[in-house]
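The complex appears here without one of its protein chains, the remainder shown in place.
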Amino acid sequence: MSSPSAVATRELTLSQAVNEALAEELRRDPTVFVLGEDVAEAGTPFKVLAGLVEEFGPARVVDTPISEPGITGVALGAAMTGMRPVVDIMFGDFLTLIMDQVANQAAKTHYMSGGSLKAPLTVRTTLGATRRSAAQHSQSLHAWVAHVPGLKVCVPSTPYDAKGLLKSAIRDDNPVVVFEDKMMYQTRGPVPEDEYVVPIGVADVKRAGEDVTVIATSSMVYVALEAAEALEAEGVSVEVVDPRTLAPLDTETLIASARKTGRVIVVDEGHQSYGASAELAAVVAEGAFWHLDAPVRRLGAMDVPIPFSPVLEDETVPTPERVVATALSLVGKKG
Amino acid sequence: MSSPSAVATRELTLSQAVNEALAEELRRDPTVFVLGEDVAEAGTPFKVLAGLVEEFGPARVVDTPISEPGITGVALGAAMTGMRPVVDIMFGDFLTLIMDQVANQAAKTHYMSGGSLKAPLTVRTTLGATRRSAAQHSQSLHAWVAHVPGLKVCVPSTPYDAKGLLKSAIRDDNPVVVFEDKMMYQTRGPVPEDEYVVPIGVADVKRAGEDVTVIATSSMVYVALEAAEALEAEGVSVEVVDPRTLAPLDTETLIASARKTGRVIVVDEGHQSYGASAELAAVVAEGAFWHLDAPVRRLGAMDVPIPFSPVLEDETVPTPERVVATALSLVGKKG
Amino acid sequence: MTRTKAAPAGVDRGLGLAMLERMLKIRAFEDNANELYRSAKMPGLTHLYSGEEAVAVGVCSALRQDDTITSTHRGHGHCIAKGADVARMFCELLGKEEGYCRGKGGSMHIADHANGNLGANAIVGGSAGIATGSGFSAKALGTDRVSVCFFGEGALGQGLLYEVMNMAALWKLPVIYVCENNLYNEYTSYEEVTAGTIPGRAEAFGIPAADVDGQDAVAVYEATSRAVERARAGGGPSFLVCATYRYHGHHVGDIDRAYYRAKDEEQRWREERDPIVLLAARLDAGEELKRLQAEVEAEVAAAVAYALDAPYPDPSEVTEDVFA
Partner (left out) sequence: MTRTKAAPAGVDRGLGLAMLERMLKIRAFEDNANELYRSAKMPGLTHLYSGEEAVAVGVCSALRQDDTITSTHRGHGHCIAKGADVARMFCELLGKEEGYCRGKGGSMHIADHANGNLGANAIVGGSAGIATGSGFSAKALGTDRVSVCFFGEGALGQGLLYEVMNMAALWKLPVIYVCENNLYNEYTSYEEVTAGTIPGRAEAFGIPAADVDGQDAVAVYEATSRAVERARAGGGPSFLVCATYRYHGHHVGDIDRAYYRAKDEEQRWREERDPIVLLAARLDAGEELKRLQAEVEAEVAAAVAYALDAPYPDPSEVTEDVFA
């Protein structure tokens, strides 16, 4: 676990950690600015940006029209000409609207220009269901951007990682998409008093174990940790590996854990089919093939649009219970 | 192989086969219409729609402004109110622009309305590189739509499949995205004189074999078949399985072949990471786990934006040579 | 609701009272929805239409049942104005089996196919294409039905709107774009994010645009009737900008909102520009108002009770209706 115990920390919510990352980078570098809908006085609907406009003013925390493609394009142009914009896309579901600016423009700017142009652009957005927000406000679309060469993709799970990765993203000379699970904003965790960054491309073992590896992304890390607790009571030792970033992906750490335990479950909140879980599973199934004692199992969101009704919505997401059942079946303890 | 030998056929190009499918459906059903840029007199830049406006008139083969999101939205609205539009999206790269209409709107219409609304919409578009068209006109983005519940996705490889699947797509009550490899339009193959359809969701074994399974999509089927020929000379018997549709995916046929041969290569022209090849590999790695003699290998497009220069572009795509080398290493014949 | 030819001086009394009843029903529906939220009986959040009733009712009163509408995240008013049953609506808000979407859509996705409501939409501006496409099919299939696209002024930020207005104008589609300008995009004043003029956005495409007092149901009805007539006659699209105001927060959870919207601004609209009060006054409907109010409140209360008691869908339904 990279959240360090030697340094002085405080407990922050993930929302506070993100806010701190932005404030620090806005302070550090005058070319950083935030652009998005209701980001200024409102501090976004999730209040994650509360207080920033008061410190940095409306020229650096910019309220925009409801124009996701336009905002992203404007940010890209600013990025190509000397600034470091952080675009706020309120719901990850609205990635649908900005894929051209992100995938055809930002991701390809550096390569297509033979390295002469750069696009140091950060897109912050959300993922995650169970907020009773229905099909157009509950998706986890990180697999789309992870599929695009030229983009970096972060899926932090803890306040520590969220802050450290966002700071790295803003300083990165490439377009980076950062996903925060909207259900995690009130999740608390230790965050160092002192400045730090988390490097993009390094996985983190959130819990060490011997029998089963659970590779879990974003808030699914908590699902995995809860399952690990329950499994410990059953005598099954679980290692929880958090890739933290999907692109670049730290395949080494994932494969090493899979080789050690021989049994792997991938838990991700994107739809299962053609989701991030497919890549993670394919990587370990190939890389740890000779060490696997059982097929790699995937638990993604059900392949249905996210329904509104709580009794239905709760069916669609991976749960600790399902992770436990899957792990037990892998170690041959039950069906 | 489902291209039948008992029935009377002619050789058609894939372009002609697609044209026939559209003409037949336009004739059969007055609610079918085609909407897109330069689809009428020009018959699209690829000339695939040549002659249709002459037979069906400009009210049913409709030239539009360069407004991919708008066109798709208009088609969706028409689909929800009694028509069966076929939207022409000139290059698959422009999917970036229509993801909201496709993924947030069309895909979810039926489910979100509890089954009361339908969206019988077909989107025809292209995939495939090596046309020297550079990064924004060469992508194969089928993994994005395959990841969205509520969409069906076709990736035909032969004129026979292209015609039969497109007819099924148009008659389907759901949104269907059909990808044609732009480099395949002049590829010839037998097409029955009589009417037929190819059901969506049924894979096709394009060549039977015993030692190695190559699962290949769209034009990669030809890459696989060419490799299979070469491998036969080396004494390696290759089975080429064409999923034909990615969603729904005929997992049974894929897994059965994998169980039979014990060695699998997945070849797909999307970028390898988080691409369709990941899902196909994950499905067989899990479903055929106990029968596999080697890790499932993936050959996707290189994880780089597609470069213009031929010497670079040719590096990015799977080739028969790479399939051969991979197959030989799987059977232990060479490194 | 039957159509009545608008006289310049207003609408006939029967239609006026019918409009009043619909507006009262919307108000009562929203008050109850708010209460369901506050008492934690409703999952999630919802966006209330209170204050804007004259727009939905004025527009839909000029429509036939087979005319279609597309609606927004703030969609209850459109839904009721187009004839939906409030019990089935509450069932949907509560995620119940008998809801319009069998609980799958919730507040932001209610669709009422039988009454021509093609659905609320949680993507701002997201239904502009659908509405234009409904106009396309109306024309292509040789009917004289029209299509109404409701959207908040925030949707003026979405490029899609301009793309489809261009097509509607080119192809003379029977589409009426109804911009509900309630002055705010969530927590931001529309003036801070809207350059130029709103009617100009349509006129640029050759679409006639009219500024309408969105608190005056009769004015909305008349403007819509003119647009409908033009559309049915093959004259093409129109654009209405209805000036209106939402009484509540952006959604039910938006309580402390003085930082973006002054309390006395809210009070002024409520006191001076209430669409129900204005219409009742115009109709001189003292007695009828009380009667209608009582009737409507009873109907809505019964609907709430029904919905609260109604069963949830079986969890197995989660995999149904992904495909038709």
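Letters A, B and C mark the chains as written, and numbering starts fresh at 1 in each.
Heads up, the rule we're going with is that a residue touches a chain if its C-beta (ideal position, glycine included) is under 8 Å from a C-beta of that chain, and two chains touch if they have at least 3 such contacts.
It should be emphasised that the depicted structure is a prediction, and the values quoted were computed from it without experimental measurement.
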| item | value |
| --- | --- |
| Displayed chains contacting the withheld chain | A, B, C |
| Touching the absent chain when the full complex is considered, from B:Thr81, B:Thr122, B:Gln136 or B:Ser257 | B:Gln136 |
| Touch with the omitted chain, as defined above, among C:Tyr37, C:Phe90, C:Phe151 or C:Phe205 | C:Phe205 |
| Touching residue (missing chain; options A:Gln16, A:Thr44 or A:Gln105) | A:Gln105 |
| Contact with the hidden chain (one of A:Asn174, A:Ser257, A:Ser273 or A:Thr326) | A:Asn174 |
| Chain A residues that touch the omitted chain in the full complex | 31, 33, 59, 64-65, 67, 69-83, 85, 100-101, 104-105, 109-118, 120, 149-150, 152, 173-174 |
| Where the unshown chain meets chain C, residue by residue | 156-163, 165-167, 169-170, 192-197, 200-201, 203-207 |
| Chain not shown, touching residues in chain B | 37-38, 40-42, 45, 63-67, 69-70, 93-94, 96-97, 131-137, 302-305, 307-312, 315-316 |
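Methods note: only the chains that are shown with their structure count from here on.
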| item | value |
| --- | --- |
| Intercentroid distance (Cα basis), chain B paired with chain A, Å | 30 |
| Intercentroid distance (Cα basis), chain C paired with chain B, Å | 41 |
| Residue numbers of chain A (touch at least two other chains) | 93-94, 96-97, 134-136, 302-305, 307 |
| Two or more partner chains touched - positions in chain C | 101, 103-105, 109, 121, 123, 126, 159, 322 |
